[in-house]
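In this view, the complex is presented without one of its protein chains, the others remaining in place.
Chains: A, B and C, in written order; residue numbering restarts at 1 for each.
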Amino acid sequence: MDEDAPRPPVYDLLGIEITEAEDGRARGRLPMRPELSAVPGRELAHGGVVAALADSVGYWAVSSLRGFASTPTVDLRMDYLAPAEDDMVATGEVVRNGASVGTVTVDVAAGGERVATARGTFKTGGRSGDWYGDG
Amino acid sequence: MDEDAPRPPVYDLLGIEITEAEDGRARGRLPMRPELSAVPGRELAHGGVVAALADSVGYWAVSSLRGFASTPTVDLRMDYLAPAEDDMVATGEVVRNGASVGTVTVDVAAGGERVATARGTFKTGGRSGDWYGDG
Amino acid sequence: MDEDAPRPPVYDLLGIEITEAEDGRARGRLPMRPELSAVPGRELAHGGVVAALADSVGYWAVSSLRGFASTPTVDLRMDYLAPAEDDMVATGEVVRNGASVGTVTVDVAAGGERVATARGTFKTGGRSGDWYGDG
Partner (left out) sequence: MDEDAPRPPVYDLLGIEITEAEDGRARGRLPMRPELSAVPGRELAHGGVVAALADSVGYWAVSSLRGFASTPTVDLRMDYLAPAEDDMVATGEVVRNGASVGTVTVDVAAGGERVATARGTFKTGGRSGDWYGDG
């Protein structure tokens, strides 16, 4: 991945690490902790936290095919399959690499089990300066 | 809304407030701040942050029709329409209130402009004790 | 709408009529008949039939803002709210009109009741000759 790419501040707030981004694939992780939970006294990741990880990994998978240019999220669809009660790992793979948009599939696992699967569409063909960000 | 419902810890981390939840409608807000940004040096909300707000408001809209029982998110679909660079307000409305599942539409505005729109499916018919949470 | 636009052959097979397409809005109809049904002996429209109507109306809403150029469907998300057991009418409205992609909301009613609601992303920024069709 591009070590010089600017790191989104929200990664620090949540604890997201992107560990790989190359050739249309990306991988990231998010250690579970009580602050990310949907339920007091339990470590059960809120759906928005899982979405943040999936969006991020999807973004880098698409961006890796565009020289790490900005590829803003157009839409994101999350399917929650099981509660996420452990450290999360997400892997993304581009399934459409178009001149205007890219589409990516992201799986999220926690404790070795798939807890969510996502699809997203990202903009690949923007004019320079167009809606920078949403990484 | 149900003032006694347990508050998800992630609401504190992100800054989400649910201000209304009644009769299949809900409303919430999330003040913008640098820690929520996707871009260093700018206040541009990361897509996952917007998703967390939408998921939360959708959840309470559905749950308000079920005596504030747990109604876990089954799936969530985000459409990002414009960058969110200001305090966010989200409003949700149930469009299907079924015995097994409910469906809800959520709009998110920032600075008076719609920045995202979402649809989600939530479980209404779970057995007691079934996958508690995902508020 | 553009009366000279080529009519997709599948419109004849299913019975789809586009009755309006202008300024980011479109409207279409599909009379119910037994051949469209999911259930023998009943007139209950198959989900794919409802999707075909929603996709078509969404396409024309977006295309109407692009001089009726080809704007292929990137993704389409259907929410089924109630069984469609009567003639269907669909109305679409663009919610994002971008240089690369447009996003549209489509509602489908049957017998005066909303039976489905859809969101779709369509390509607006393709190179000429790029994946023509999917009207």
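Following the convention adopted for this analysis, contacts are C-beta pairs under 8 Å (C-beta built on N, C-alpha and C of every residue); 3 or more make two chains touch, one makes a residue touch a chain.
Everything numeric in this text was worked out from a predicted model, so none of it was measured.
Colleague: Which of these touches the unseen chain: C:L36, C:L65, C:M88 or C:A109?
Modeller: Considering the complete complex, C:L36 is the one touching the chain left out.
Colleague: From the list A:T19, A:T91 or A:T105, which touches the chain that is not on show?
Modeller: A:T105
Colleague: For a quick check of understanding: of B:S37, B:T103 or B:T117, which residue touches the chain that isn't displayed?
Modeller: The missing chain is touched by B:T103.
Colleague: For the chain that got dropped from the picture, name the residues of subunit B it touches.
Modeller: Per the touch rule, subunit B residues meeting the hidden chain are 74-75, 77, 98-101, 103, 119, 121, 123-127, 130.
Colleague: In terms of residues, what is the contact footprint of the unshown chain on subunit C?
Modeller: Per the touch rule, subunit C residues meeting the hidden chain are 6-10, 12-14, 34-40, 42, 44, 46-49, 51-56, 72-80, 82-83, 131-135.
Colleague: List the residues of subunit A that touch the chain left out of this view.
Modeller: The list for subunit A reads 77, 79, 81-82, 95-96, 103, 105, 114, 117, 119, 121.
Assume only the chains that are shown with their structure count from here on.
Colleague: Subunit A to subunit B: how many Å between their CA centres?
Modeller: 19
Colleague: Please report how many Å separate the Cα centroid of subunit A from that of subunit C, as a whole number.
Modeller: About 30 Å separates the centre of subunit A from that of subunit C.
Colleague: Let me have the rounded angstrom distance from the C-alpha centre of subunit B over to the C-alpha centre of subunit C, please.
Modeller: Roughly 28 Å separates the two chain centres.
Colleague: Which residue numbers or ranges of subunit A touch two or more of the other chains?
Modeller: Expected reply: 74-75, 77.
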